[in-house]
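After the structure tokens below, expect a handful of questions from me.
Here the complex is missing a single protein chain, while all its other protein chains stay put.
Per-chain residue numbering starts at 1, and chain names A and B are given in the order in which the chains are listed.
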Amino acid sequence: MKAFEESGSGAAAEPSSVGELATYLGGEVVGDPGRRIDGAASAESAGPSQITFALDQRTLETAAGAGCVVIPPGLQAGAGRTCIRVPQPKLAFVKLLERMWPAVAPEPGIDPQAQVHRSARLGSGVRIEAFAVIEAEAQIGAGSVLGCGAVVGRGNRVGEQCRIYPRVVLYPGVTLQDRVIVHAGVVIGSDGFGYVSDGVQARKFPQLGTVVIESDVEIGANSTIDRGALGETRIGRGTKLDNLVQIGHNVRIGRHCLVAAQTGIGGSAVVGDGVIIAGQVGIADHARIGDGVTLGGKSGVPAGRFLTRGVYWGVPARPLDEVKRQLAALALLAKRRGERGRAAK
Amino acid sequence: MKAFEESGSGAAAEPSSVGELATYLGGEVVGDPGRRIDGAASAESAGPSQITFALDQRTLETAAGAGCVVIPPGLQAGAGRTCIRVPQPKLAFVKLLERMWPAVAPEPGIDPQAQVHRSARLGSGVRIEAFAVIEAEAQIGAGSVLGCGAVVGRGNRVGEQCRIYPRVVLYPGVTLQDRVIVHAGVVIGSDGFGYVSDGVQARKFPQLGTVVIESDVEIGANSTIDRGALGETRIGRGTKLDNLVQIGHNVRIGRHCLVAAQTGIGGSAVVGDGVIIAGQVGIADHARIGDGVTLGGKSGVPAGRFLTRGVYWGVPARPLDEVKRQLAALALLAKRRGERGRAAK
Partner (left out) sequence: MKAFEESGSGAAAEPSSVGELATYLGGEVVGDPGRRIDGAASAESAGPSQITFALDQRTLETAAGAGCVVIPPGLQAGAGRTCIRVPQPKLAFVKLLERMWPAVAPEPGIDPQAQVHRSARLGSGVRIEAFAVIEAEAQIGAGSVLGCGAVVGRGNRVGEQCRIYPRVVLYPGVTLQDRVIVHAGVVIGSDGFGYVSDGVQARKFPQLGTVVIESDVEIGANSTIDRGALGETRIGRGTKLDNLVQIGHNVRIGRHCLVAAQTGIGGSAVVGDGVIIAGQVGIADHARIGDGVTLGGKSGVPAGRFLTRGVYWGVPARPLDEVKRQLAALALLAKRRGERGRAAK
């Protein structure tokens, strides 16, 4: 759990000239290439030795105090400003941050107060922190980190270079591929919500399946991912889940999706590739979300519904334009009714 | 935290003939009673030695690869298929799963790295895993399991055959009756959200009450249940809560309810028996939900509202038919307005 204690917008990085940074980014200097930069910050707070980025004129003005601003081709730097012009300023800025404060690999080692079963297999360079538990026959790949008090269930496989933060719980039957990041408090492999009435009460449908988290997935704090009832729950390569997201049993999510906070996806729903889901969206059981769909915040997709590529919003989720027209029509209706009401008095 | 490592849809169970399974279920064989079955799987993935179930013709066709399908009376098996016909196929399938992969009782014992207060009382056959904490005067009933790092607060009573997964926290003042299942990361007994303005700031209303979880309740991962402010919060027998559910202080939920993921129930709300609440529903403070109510996904019940038996949806929650009529009327209004707009051009 080493981290950013020496970074942050206030901390100093190794100084470079604007010219050196422009060369590193393959960008063009506008203004003074000799200016020294020893840090990065947001547009609002960047000071004379710090760099930031701006995608539009307004943000560039907000960044008036910055020593240098990374800007896109169309933007005018303005008199007396020093800028670096690149095709993708935000991506370039990320590269600068990675250069200024390179991620420090946590020190490997097994804390004497961790509990590792003798049949578990640990790759080289792993770090297992205090009070973590690794159960029988589990495998942890090379370079992975298991935070304080995390639990890796019996027989689980954790790939290489994974980062599992404190207090994560992986029930048995869970596989993480490589470079998976799991934030604190996440639960993976809990029982799905499945019951059958036996006439007297709800009888538990045995939850016997598994979970596979593919490579390069990131899962936000306190999210929950249920195991399959039969078969598996699967999150595709490169998909990112925000905090407090709920994934039901047997859900399949494709590759390179973004799922914002507090969204819930019900049992057996299928989400395609490159889907963008905003916060607090609900997708009910057995719904199918096609490749490239975007769902606006707080949308609700009814059970079994199939959405093809497009932008949707509302409850039930409808094409965004349709929702906007309906909202406008309703506002007009209420306004006219109000006017008639006043006229009648 | 032993579990399903040898189960799952891919694992082999003790083989039986279709005839034996039909006898076990009290069902009728259609096709070949001598066919060997050594596993169960979903309709999509079941293979020639596996059994599945189908409630309708389409699922039966999906299950074309299955060795045997459990079907209801009205469904035609089709030429060459082997089926078992029973009145309730899903319930029968659950019984088969329980027979094929019987739940293994976790091995009893107290991990030497658990911390059990000397005044705590443990029943026979309990299992206390590593880094769990049992505080003074708490009681754990016979056969119950306390997972890694779980905390049972001072004076709490946990009944018999309870299953408390890793990292659960029970504040003091919490009672679990028998056969309660609490998934990883759940918090029970935290302070309710109660404040009184003293003119300068919000002053905490002391949260002095308790929580009672009745028998056969199951609580999903990372859910939170607040203690009563005064008096108790109570979840009735046989009720099931999904993941990330929030239950406020002094809420009373009746028996045999189902509450899906990310639903929140506000302080002092009362929910009757046999209520079904879909995902992401919000029930505000002091609302009363009558016996047998069904609330559709993302519904919102305003504070103090009283709903009698029926099906409700929307924000605010209204009878389902009414909501559907309103959605249809709005769609028509917007469409006509659009047509008039185009006609005027």
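To be clear about the criterion, a contact is a pair of C-beta atoms (placed from the backbone, for glycine too) under 8 Å apart; a residue touches a chain by one contact, two chains touch by 3 or more.
Everything quoted here is computed from the prediction, not taken from an experiment.
Among A:R35, A:R154, A:R167 or A:R318, only A:R167 touches the chain left out of the display. The residue from A:R36, A:H117 or A:H256 that touches the chain not shown here is A:H256.
On the side of subunit A, the interface with the absent chain consists of residues 1-5, 7-9, 40-42, 44-45, 88, 90-91, 94, 97-98, 101, 103, 111, 113, 129-131, 147-149, 165-167, 181, 183-185, 216, 218, 220-222, 238, 240, 242-244, 256, 258, 260-262, 278-280, 297-298, 314, 327, 330-331, 333-334, 337-338, using the contact rule stated above. Although one chain is not displayed, subunit B still touches it through residues 115, 131, 133, 135, 137, 149, 151, 153-155, 167, 169, 171-173, 185, 187, 190-191, 193, 195-198, 201-210, 222, 224, 226-231, 244, 246, 248, 250, 262, 264, 266, 280, 282, 284, 298, 300, 302, 315-316, 322, 325-326, 328-330, 332-333.
By our rule, only the chains that are shown with their structure count from here on.
Separating the centre of subunit A from that of subunit B, both taken as means of CA atoms, is a distance of 27 Å.
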